[in-house]
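Have a look at this one.
Missing here: one protein chain of the complex. Every other protein chain is in place.
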Amino acid sequence: MLDYITSYLGMNTTPGQAGNVLWALIYILIVFAGVSVAVMAMNWLERKALAHFQIRLGPMRVGPHGLLQPIADAVKLLTKEDIIPDEADRLVFWIAPLIILCASFTVYIVIPFGPTHAVTDLNIGILFMLGVSSLSVLGVVMAGWASNSHYPLIGSLRSSAQMISYEVAMGMAVVSAILMTSLNKSGTGTLSMIGIVEAQQQQQIWFLFKFFPLGFIAFAVFAIAMVAETNRAPFDLPEAESELTAGFHTEYSGLRWSLFMLGEYAAMIAVSSIAVTLWLGGWLRPFPNTLTGPAWDLVFSLFPGFTFLGLALIAFIGVIRMPKHPYFRIQTMGLAGFAAVLGLIGLILFIPPVRDRIQDIFWFTAKVGVFMYLYIWYRATFPRYRFDQLMKVGWKVLLPIAIGVLILTAILGVVL
Amino acid sequence: MQPVATTFFFYFLSGLTLLSGVLVITRKNPVHSALALILGLLAQAGLYLMLYAPFVAGVQIILYAGGIMVLFLFVIMLVNIERSQKEEQFNKQWLIGMLSAGALGALFVLVYTKGSGLFPASMAVPVESNNTQQVGVMLYGQYMFAFEIASLLLLVAIIGAVVMAKRRI
Amino acid sequence: MPEETKSPTPPPKSGEPKPPAGQPNPGSVQSTPAHKPPEKPAAPAKPAGPAPVPWQSPLVSKLKAQYGSGVRESNTYLGQNYLVLDPSITNEVLQILRDEEQFEYCVDVTAVHYPQREKPFDLIWILYSFAHNERLRVKTMLADGESIASSVPIWVTANWLEREVFDMFGIKFDGHPDLKRILLPDGWKGYPLRKDYGIIQQDHEWVQINLGIESGQ
Partner (left out) sequence: MTDPTTYLSHLELGEPDKTFLDSNELIINMGPQHPATHGVLRVILKLDGEKVLGTECVIGYLHRGVEKIAENRTYTMFNPYVDRMDYVAAVSNGLGYCEAVEKLLNIEAPPRAKYIRVILTELNRVASHQLWLGTHALDIGAMTPLFYTFRDREEILKIFEKYCGARLTTHAFRIGGCQYETYEGFERDVIKFLDFVPPRIDEYEELLTTNRIWVERTRNVGKISADDCKALGVTGPVLRASGVKWDIRKALPYAAYPEFDFEIPIGANGDTYDRYMVRMQEMRQSLRIVRQAVERIPEGPIMAKVPKVMKPPVGEIYHSIEAPKGELGYFIVSDGSTQPYRVRVRPPSFVNLQALDIMVRGQLVADVIAVIGTLDIVLGEVDR
């Protein structure tokens, strides 16, 4: 046991590459649990942030400021009756959510939360991610067909057409980023997720700013396509409530429905991770090459701790502002406990060994968090595209732009 | 990376491929057939991985399982499934089928018994780490002409499909 | 049921008794200066009310010249003009009204049931002309079971309006593209806005078959 832990701490590669099966399994568990928790947190955050955009309060009842709402929701969904329509194709109906779930969770194997914080590093990493995440289309199609009902069928047709279309533009944008990896001294590019980040480190530039504005345009194309890919507003046609009730998962309920939701949010986090890895320098902290030296290293390594302390402070202010009525005593105590836990985590993050190992994960998560917030922001702001307009944007706008950027990147890469 | 339980995975994936192949032709419901086909394609991708060809495996998943099969499903969903379920599963050309299957089997046996000397040995030592580059170099170097012909063929196919599908252009 | 239809209702609450200052100027809306001292209470509406006065206009004379006695009445009541036509010429006149007199907007088609009359149904078109800024009511009287040509070819809007008249009164329109019930369910029996249809009356059979309950009450 101890050997294993020390072997881990001494490891300078991912467990998958080291062939360390036990650590790989532990990693998988950690990632799975982490993503599930992140999805729950995202759920709470989305409802809360969306509510504040819309001058509402959002969940306030379960736990202080609705903090326990995701748990209550999970319990509700798990205990809900699981309805399978009579006319449905039972087998396919049953498999569909599992496919979506598997597809969106499998990609986490290659997401590098840090130079060594990934289950494994495939040398076709990005290809693997795109491939596996494209499998979730199957789940959508199967769900829509198996429900044997008009609205889900139309929803799934829309959804699959949309996902396939935007995959093309997305792929093109990704290729131009991959092309940038080959512009280093040795001249060999890579598809490995870790390799891509290392290439950015080596070239001392985030690919977002490389060949400005080419990198930026490719990133923008990807950022739009990824919203469409995950069926989120303003591209949420498959689930367009006002037209198709709930799209492909109209007939689903309870646990199976929650699997769809879990898959959707996991996919959102996954594609955001791709964007962060390819263009925003993955786990690299801001200004890794201009603000160098031990002093700056120390400053940046203190960020995670201070972030948690800040959150703790916000929670503590919430405790103070809680109404002083006996009715709210438990809530106040809960929030105080929450603040204490956050503070404690913040303090732990100041301990030097932890501080150094956690930094990469922190920066990565922070960048992904920005995307998550953008997702919510879009949803609060935009109306929904119509299907033909969506296709037009995908094929006539994004794809030509992405191809143009790809060609220009290639030319610049050869010339420079 | 050390291969793990190679023999087991080989037989597992091969069995899966065969099983799904059988399911594809025996299922009455075309959607089930298509799903079985997807399973078969995924198992094949696994086999490619075992052959140290991760790029091909990845492309197999993206293009076949993720792209083409979805279009298959698309079309199947839109046709009338009740009618296709009533139709007879196998048509009457079993003799031709038997003959061609036998010929294929004979070819496999031939390759299996005499095959060791038929292929150049240098092809069999790919390096996993730069597999993708190798594919690229091969494709755009040695096999450039074949690649271009294939792309031309595909272009013709696309135009032909458009012409056939759209009666009025 | 009968006591429901016509109950001697006591006078309902009618506003607080404020000093009345209404100016009885029927049929017209005049500009009222902003600050006006309360005027002397004017005479309240007399039960007798104003009587319809004959309506003279080029339109009426034209129609009368063309159709003679087919134009039964042409009056103005409370500043609103109406024509009463014979059912046989109604459709033609409506066509003329739209094509020549620019009554291009059919506001409403409706009916009134007078069970005691020989021809118990009043069928009413309310028309409006954008060009003349003028409203006109065209009325015709129909016997029970008598049908009349549909005005859908003249004004498309009459489609649903006629369906509603059919639904509520059972008046049939010849040539209507899709004459079926609109507000009530298709299999319903009876025409609710006829006077012999009680207020709480309903098609019990339909209710029992389709809703699975004993009665809709």
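Order as written gives the chain letters A, B and C; numbering starts at 1 within each chain.
Just so it is clear, a contact is a pair of C-beta atoms (placed from the backbone, for glycine too) under 8 Å apart; a residue touches a chain by one contact, two chains touch by 3 or more.
Just so it is clear, the structure is predicted and the values come from calculations on it, not from any experiment.
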Touch with the omitted chain, as defined above, among C:74, C:90, C:140 or C:159: C:159
Omitted-chain contact residue, chosen from C:86, C:104 or C:144: C:104
Touching residues on chain A - with respect to the absent chain: 50, 53-56, 150, 154, 233-234, 236-237, 240-243, 245, 379-389
Residues of chain C (touch criterion as defined above) contacting the omitted chain: 4-7, 9, 11-27, 29-32, 34-36, 38, 41-42, 44-50, 52, 77-78, 80, 104-108, 110, 112-113, 124, 126, 130, 133, 135, 137, 152-157, 159-161, 164, 168, 177-178, 181-185, 192-193, 195, 197, 199
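The rule is simple: only the chains that are shown with their structure count from here on.
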Distance-to-centre winner among chains (Cα means, whole assembly as reference): A
Chain of greatest Cα-centre distance to chain A: C
Distance from chain B to chain A - Cα centre to Cα centre, in angstrom: 32
Separation of chain B from chain C, taking each centre as the mean of its C-alpha atoms, in whole Å: 74
Chain A contact footprint on chain B (complex, rising order): 1-2, 4, 29, 31-32, 35, 38, 54-55, 57-59, 61-62, 65-67, 69-71, 73-74, 77, 128-133
Chain B-touching residues of chain A, taken from the complex the two chains share: 16-17, 19, 21, 89, 91-92, 95, 122-124, 127-128, 130-132, 134-135, 137-138, 141-142, 144-145, 153, 157, 160-161, 164, 167, 188-189, 191
